[in-house]
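Just dropping this structure here.
Left out: one protein chain. Kept in place: all the others.
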Amino acid sequence: MPQQPLIVGRPVLLVIDIQKGAFLGGGGIPHMPRYLENMANARRVIDAARAAGVPPIFFQEAHRPDHVDFGRELDGSEDVHCVEGDPGTEIAAEETGFLPSDYFIRKRRYSCFFGTDLEILLKGLKAETLILIGGLTDVCVHYTFADGHQHDYHCRVVEDAVGGSSDTAHAASLNAMEYLQTGARRRTEEILDAFAARPRAA
Amino acid sequence: MPQQPLIVGRPVLLVIDIQKGAFLGGGGIPHMPRYLENMANARRVIDAARAAGVPPIFFQEAHRPDHVDFGRELDGSEDVHCVEGDPGTEIAAEETGFLPSDYFIRKRRYSCFFGTDLEILLKGLKAETLILIGGLTDVCVHYTFADGHQHDYHCRVVEDAVGGSSDTAHAASLNAMEYLQTGARRRTEEILDAFAARPRAA
Amino acid sequence: MPQQPLIVGRPVLLVIDIQKGAFLGGGGIPHMPRYLENMANARRVIDAARAAGVPPIFFQEAHRPDHVDFGRELDGSEDVHCVEGDPGTEIAAEETGFLPSDYFIRKRRYSCFFGTDLEILLKGLKAETLILIGGLTDVCVHYTFADGHQHDYHCRVVEDAVGGSSDTAHAASLNAMEYLQTGARRRTEEILDAFAARPRAA
Partner (left out) sequence: MPQQPLIVGRPVLLVIDIQKGAFLGGGGIPHMPRYLENMANARRVIDAARAAGVPPIFFQEAHRPDHVDFGRELDGSEDVHCVEGDPGTEIAAEETGFLPSDYFIRKRRYSCFFGTDLEILLKGLKAETLILIGGLTDVCVHYTFADGHQHDYHCRVVEDAVGGSSDTAHAASLNAMEYLQTGARRRTEEILDAFAARPRAA
């Protein structure tokens, strides 16, 4: 199977659910051991994207204070999480370099496409390649990749800049994404090199 | 054609795009003469809904400051409108009685269902009837009604609590909604009576 | 307001709900007087599209035999209609020149986008302009136009090749479409000229 090129057409960077909770501990969601190291790589990818003029889009999973929109999310391994107004629900601004002027999308479900204006934004940006970082590899990242794939986007996941609920689940989801698009799995250094090779942003 | 009942199952009130711009004048969108009188009726419906425990959901049309998400909205009769950060884009809080604790949904397109979490919220609320007020009758209200109809909701429009881009367009869209569901067109007094007849909210 | 160009990028022709019922009489749906004359124009547009290499996509409104999917469609002016297996539900093949090899999409709701693979097909075709013919002007055509508009397509309606539930509703919906995109309303002769001016299909 020939590896797909890293970037096709215009890329955007999807920064998925890097919220304060993971740095504060707790938060109702399990994390694999190297989670925070991988989030440090995510920061490097974000900075490189900005320098190269690749727009980052920041996603926040957030549930309404009355819990009306949890749907079936409490039927499984996750406890109450990401409630609006809780400190852990905020985007981890210092850790990610999030700016008030950045594209920001709040979501109620795992996929960044589900019940959001992401498709509107991507069409406006004329984006063709989605580069995914953040968490959880095996939930929001995986299901966003699957939807991006089904919406015809070239999708890439930075395997050492995403974190899973466990090492096993992280690895399995990376394999599942690679199944969909050969060459989808990339490493931070590759992304940094590819961004550095682009013409500088205006 | 027998008239459908006013309320089936649990109702919610959709308060569509009652934003400061209409009260400040200007804003890039045309309005029919009695627009503000009808918005005063909208306020009466909102207050009665609260008293009856019918949750209002406030919608704000808003476009990103870089205009990336206007799509085709500037190809027709509307000029640049509802940009985030402009004073006219804010929900008309005093005029509607909007509270920080109210359900609030920002949207980029005309239909309240398009690129939003409305379906998630409606499922969470177990809503079956949507009561529509706000504006424009012939754009956001009409296309929200059509989508609500296609999503199997009982839809009602309060004809003297919605405002159109012109009298003609307002009347035509009310007729189109009545075509879809007989008895969809209702008047403010009918709604107030129906809400008053419900058991009081806890 | 400057008129938008007739065709931007690659066009496709949406042939909406031209089914046998309208030609057989009856069918549970009201029609304006000149309906069949306008459908004859629709045929001319289809033939010209083929000659110019503009792909037609044929839509069929169809409900399952047990009526499970009517949703709220029987709450208004329409009676039971377009049931699978009824002769009137078939695409009007002779009248439209429909071929087995044509793109065909069955739909359960009014908008051609709702619960169908239309967006998948349009992305595959790299279509940017949608040209609408068929019926009803004020129902399936209008709501398909609104969704196409919201999905960022350039939308055009051939005003004498669409038919409404009544003359009044037909005229009102044409105005509503023109409100969304200036120059959306076009006549059959204009479309024929524009198609004839394109390079011939391979």
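Per-chain numbering from 1; labels A, B and C assigned in written order.
One rule holds in what follows: contacts are C-beta pairs under 8 Å (C-beta built on N, C-alpha and C of every residue); 3 or more make two chains touch, one makes a residue touch a chain.
Note that the structure is a prediction, hence the values are computed from the model and not measured.
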Full-complex contact with the absent chain, from A:V83, A:I105 or A:A176: A:A176
Residues from chain A at the interface with the omitted partner, ascending: 1, 4, 71-72, 75-77, 109-111, 114, 138-139, 142-143, 146, 149-155, 165, 168-169, 172-173, 175-176, 178-182, 184
Chain C residues that touch the omitted chain in the full complex: 64-65, 68-71, 101, 103, 107-109, 115-121, 123-125
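Convention: only the chains that are shown with their structure count from here on.
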Farthest chain relative to chain A (centres taken as mean CA coordinates): C
Shared interface numbering between chain B and chain A [over half = same, under half = different]: same
For chain B paired with chain C, centre-to-centre distance based on mean C-alpha positions, whole Å: 28
Whole-Å separation of chain centres (CA-atom averages), chain A against chain B: 33
Residues within chain C bordering two or more other chains: 151-152
